[in-house]
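Mind having a look at this structure? Questions to follow.
Every protein chain except one is present and positioned as in the full complex.
First chain written, first letter: the chains are A, B, C and D, and each begins at residue 1.
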Amino acid sequence: MRGKIPNMDQLLQHILNALILGGTYALLGIGLTLIFGIMRVVNFAHGELYAFGAYMMYLWVMVLGANFYLALPLAVLLGVMLGAAMELVLLRRLRGADIDTTMLVMIGAWITLQNVEQMTWSGVAKSINTPFPSSPLVLGSVSLSWNRLFVFVVALALIGATYAVINRTKLGKAMRATFQDRDTAALMGVDINWIHTATFALGSGLAAAAGALLGPVFVVVPTMGDLASLKAFAIVILGGLGSIPGATIGGFILAFMEELGAGYVSSGYRDAMGFLLIIVILLVKPTGLFAQKERIG
Amino acid sequence: MKQGLTIAWLLFLASVPLWLNNLYVLHVLIMAGIFIIAAMSLNLLLGYTGQLSLGHVAFFGIGAYASSLASLGFAVHLLPDWQVSVDPKPVWFSMLCGTLIAGLCGWAIGRLSFKVRGAYFVIVTVSFAEVIRLVALNWVELTQGPMALNNIPYLRLGIPGLFELSFLRKPANYYLVLAVGVICYVVIRRLVHSRAGRAMIALRENEPLAASVGVDVTRYLVLATIVSAGMAGAAGALYAHYVRIVDPDVFLFIYTVTMVIMVVTGGKGTLAGPIVGGAIFGLLPETLRALEAPPEVQWVTYGVLMVLVVYFLPDGIVPALRNWWHGRSAVAAAPAPEQASTEAAR
Amino acid sequence: MSTSQPDRELVVDGLSIRFGGLTAVESMSFHVAKGEILSLIGPNGAGKTSAFNAITGYIEPNGGTIAYRGIRLNGLKPSQIAAHGVVRTFQKTSVFMGQTAFDNVLLGLHLASRQRPLAIIFALPSVAREEKELAEEARRILAFVGLEARGALLASSLPYGELRLLEVAIALAAKPRLLLLDEPVSGMNPSETASFMQILARIRALDITVLLVEHDMKMVMGVSDRVICLNQGRIIADGPPAAIQSDREVIRAYLGERYTRAQD
Amino acid sequence: MLKIEGLVCRYGKVAAVRELSMEVAQGELVSLIGANGAGKTTTLKAISGVLPPVAGRITFLGEDITRAAPKRILQLGIAHCPEGRRVFPHMSVLENLEMGSYLRADRADITTDMQNLFERFPILHSRRHQAAGTLSGGEQQMLAISRALMSRPKLVLFDEPSLGLAPNLVERTFEIIKGIRAQGVTVVMVEQNAFAALELSDRSYVLDQGRVTMTGTGSELLNNPHVKAAYLGA
Partner (left out) sequence: MMSRTFKTALAVLGATLLAATASAQDTIKIGVTQPLTGAFAASGTYVMQGAKIAEEQINKAGGVLGKKIQLIVEDNKSNPTEAVSTAEKLIVREKVPVMLGAWSSTLTLAVMPKLEEYKVPMLVETSSSGKITTSGNPYVFRISPTSEMEARAFTPLVKSLGIKKADFLATNNDFGLGASKEFSEMLKRENVQIGTMEVMDPKATDFSAQLAKIKASGSDTLFVTTAVEQITLILKQAKDQQVTARIITTGGSNSPDQLIQQAGDAANGSSHLVFFTPWFPEAVKNPDIARTFVALWNEKKHHVGGLTEGFRGWDGIYTIVEGIKAAGKAEPEAIQKALWGVKVKGINGDIAFIKQGPAGRESAQNVPSVYLVKIDSGKVIRQ
């Protein structure tokens, strides 16, 4: 039947799309909130780890012919390792340096990684095959692909797992303690260097996971990380630095703004939504929507 | 002595088109010069007030677009039935407009974004540049969007009927860039050696202390942003009328990064730093091109150099050279205290 | 409330400061008379530095008014307050570390200078003339605190005691009429403290009123005209040094029983 | 028990401790007094391994710990209760205490220790789920002390335990420290309240510009005219 589909259905489809998109945005956001929010490293290379995860997925599935479900954890693991290596090589010797210095180094890392990716894989977009059925899941008048549903479920699971690690485990407590007061945490016997590496690796792993999940949904290109980085910053600032629930909610808010903005305002400005949001939020409430109050002085 | 050296340098730079008959190299020098002006302007913010603005390319782009649009003329509908149209203006006037509009944007952005500092300030400036890029991309009626503004007229100066200087050829453009560069250099130099520059340095070194001796923080940050944005806008205008095409890609983040690398490598907070850094990174792409290196290699070189500079030359090339030189001359004769003090202020 | 009595230079009335749920200062009222040296003492966290910050505009008080010579200071920026002649130093050593001692004072001379941006850009002769005068003035101020021989040295290479003097020189460059000093001799040895007390006497001779926060009782009792003791955000005593030293409340809250015994 | 010889520590180019030597015997309560910047806190940091010394030698129970990691030093039995309490403000009281037992694996004993502390400081028990940053100054001090005890130390370093506390709380804090010593734990304390510190301690070292200028028992120093003049404000 082809005729007028009522506008309610369009809205429902937009909402469904935003929910699915929000899950991966949240994943990107909590990865960055660990690094930017807790470590106070403005990690411009975050998006490169996202791209790295996607390329590793491509490598395993399309080049080496590995099983899709096996390739996913492998890609994430490699992301964790790359993150750990970056922390060890680039950031360890800058411990205690000011935020501008680490930022410049991370910009250097970003440019280098992206262009190494470009040299390795060329600029041609790659797509990754999935084991999911190609016909979508239809729910009444709206529909979504099985692949996206899978991404959404895995993203939520990862967010939950991260939340548990940070709040329930000894490692998570040590992380929080370290970034609240590094010297005192050291006095408690926490190995500060290990915590820095672990935190950066965990954040990187989450970015790689987002890339590995979204790579098969979209296409894989070397520049895919740029927008991902900037959106992750928007999400983290939206949610308040270092707040995992904030980053999760921030991810969904950004997804809804983009989806509804593109659907009802102008699709050309879709990617501007995040930036406008950052500017407005920082001007109105500079600490983000969900930041904790701290005593100054 | 010092002045003599400056004049010798100037004479040398002015003589370049006379003996250099390779127009391509001259083209490279002009492009490098435009970027050096932009880097000098960024240095005022980054080096003297200590604010890491990563949206600087926005002012460059705004200058380029404003100048191009003024010289080409345009008509836009601000409301469905309210059209604003501007007739083409002379290029010299357009370039002035570009500079002023960029400065005006600097004022507005400065007022807004200096409410936040540190990482937040960086993200706000990045977002600002990105929003401007998206506006340039999507406001097709004004900017032609990705179709770019083409056939931008080149600069002509003169009195009608008497004589006319046309800036179509390269040597003329070279002198134009050189002249603007020298003006910007002189303005920055005077500024940083004055009350205003000292206020900026005070803010960079210790903001609460600066405020306690009466430095109006916002006022001087905004002043620095206006001057810096205006100069970046002038560089953008030069670019627009030399390359004669402006597209939304002039707002790409990578250009800001290039300017930051130039300033940091050369030495932020020094007058010569951005010139040295700008010369190195302005000529590097062409050197790599001559070596037939793929462009990725150029960017990887940028990235690796950036990391290495932060590690090994955290203050940049110019301060490192100066320290080395002082170390040498200190062996020969201890410097007069007065001289040392003015050196450090630079 | 009268805020413009002639001898009352600074009037703080009902000042309250809270951080989140914590109260740092609770309806504090006091005044500083023209020409006196008034000391604020009390345990750490009693609200002395918070009061300093509120007077000089670094934090917004939650309640109360601060008036200087009848001018309300609430809501003004630190730089505006400085322009009215209320200048402070900081508890943690605070100078322009990357600059020479001479340039530190030159940076401090911001309010003494009148150059406009356009005049600077066009290098009007008035600018050069003023620059010369400023350099002279900077040298005079360095000499005043006894650092004239240190002008060309980077601040970061000065020893601790001289850094604290440089801090005072920077504050003096801002031409204060009311100078607020936050623990100026903390960390100084007794001889440095003694020479600082002499400088303080000379500052007073310049008709500058001083509000002092200090832990060093010898210094406080030696230089102050009047002492106010704070505890947990409230004023518990206000009077001349001798009275404070024997005030039971002050002894209990701040000096401790043992202090009186040690005096004996 | 603890022996320091010729300790030199620097922050960048600035020397904070120059050639300092001292000794602490088992079960003693030793205090370090001196002006700000005399090197007291730096000495404690060097002992607990937070600030590796430039020169000198520190031994604890016969083992050289001069450049050992903080973790190793804590394992050997030295806990450091830092200046300004330094509780983890966004973590709960319970989590703060758990951080204190970070290196211990004996879960059952940890629970017992925590219960003992809660009995001693009931206020901490009633606030165990509250973020530590919302506690009052005195409560934070109790938490900081309790946290240090959670590692079951043989030696505790206290840095300015009375700093910023109301006088009655200062008394209370000193009582607690006395109690800790009474349980057989050795204590080294840095205190700006020189009078109280000298009263409390078995022995004291007077520091000036990174060197030990005087040493003796608490009462000896209390009656020393030079100490009276310089540090007791008399």
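One rule holds in what follows: a residue touches a chain if its C-beta (ideal position, glycine included) is under 8 Å from a C-beta of that chain, and two chains touch if they have at least 3 such contacts.
Since the structure is predicted, the reported quantities are computational estimates derived from the model, not experimental observations.
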item: Omitted chain - touching chains that are shown; value: A, B
item: Identified contact with the non-displayed chain, of B:T6, B:Q83 or B:N150; value: B:N150
item: Contact residue for the chain not shown (choose from A:L171, A:A262 or A:L276); value: A:A262
item: Residue among A:A97, A:L144, A:V165 or A:L276 that touches the chain left out of view; value: A:L144
item: Candidates B:G73, B:P88, B:G158 or B:P294 - the one touching the absent chain; value: B:P294
item: From A:V165, A:L227 or A:L276, residue that would touch the chain that is not displayed; value: A:L227
item: Residues in chain B touching the chain absent from view; value: 22-24, 27, 31, 137-138, 140, 145-148, 150-151, 168, 243-245, 247, 249-250, 289-292, 294-296
item: Interface residues of chain A (partner: the chain not displayed); value: 2-5, 7, 9-10, 13-14, 17, 21, 118, 122-125, 127, 129, 134-136, 138, 143-145, 148, 218-219, 221, 223-224, 227, 258-263, 267-268, 270-271
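We adopt the following convention: only the chains that are shown with their structure count from here on.
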item: Distance between the centres, which are taken as Cα means, of chain D and chain C, whole angstrom; value: 32
item: Intercentroid distance (Cα basis), chain D paired with chain B, Å; value: 54
item: Approximate Å spacing (C-alpha centroids) for the pair chain A, chain C; value: 48
item: Residues of chain A engaged with two or more neighbouring chains; value: 294-295
item: Per-residue multi-chain contacts in chain D, two or more chains; value: none
item: Sites on chain D touched by chain A in the complex; value: 48-50, 69-71, 74-75, 79-80, 82, 86, 88-91, 95, 98-100, 102-103, 133, 147, 151
item: Chain B-facing residues of chain C, complex; value: 56-58, 77-80, 82-83, 87-90, 94-100, 102-103, 106-111, 113-115, 117, 120-121, 123, 127, 131, 151-152, 154, 170-171, 173-174
item: Footprint of chain C on chain B - complex, ascending; value: 187, 190-191, 194-196, 198-199, 201-202, 205-206, 208-218, 223, 337-338, 340-341, 344-345
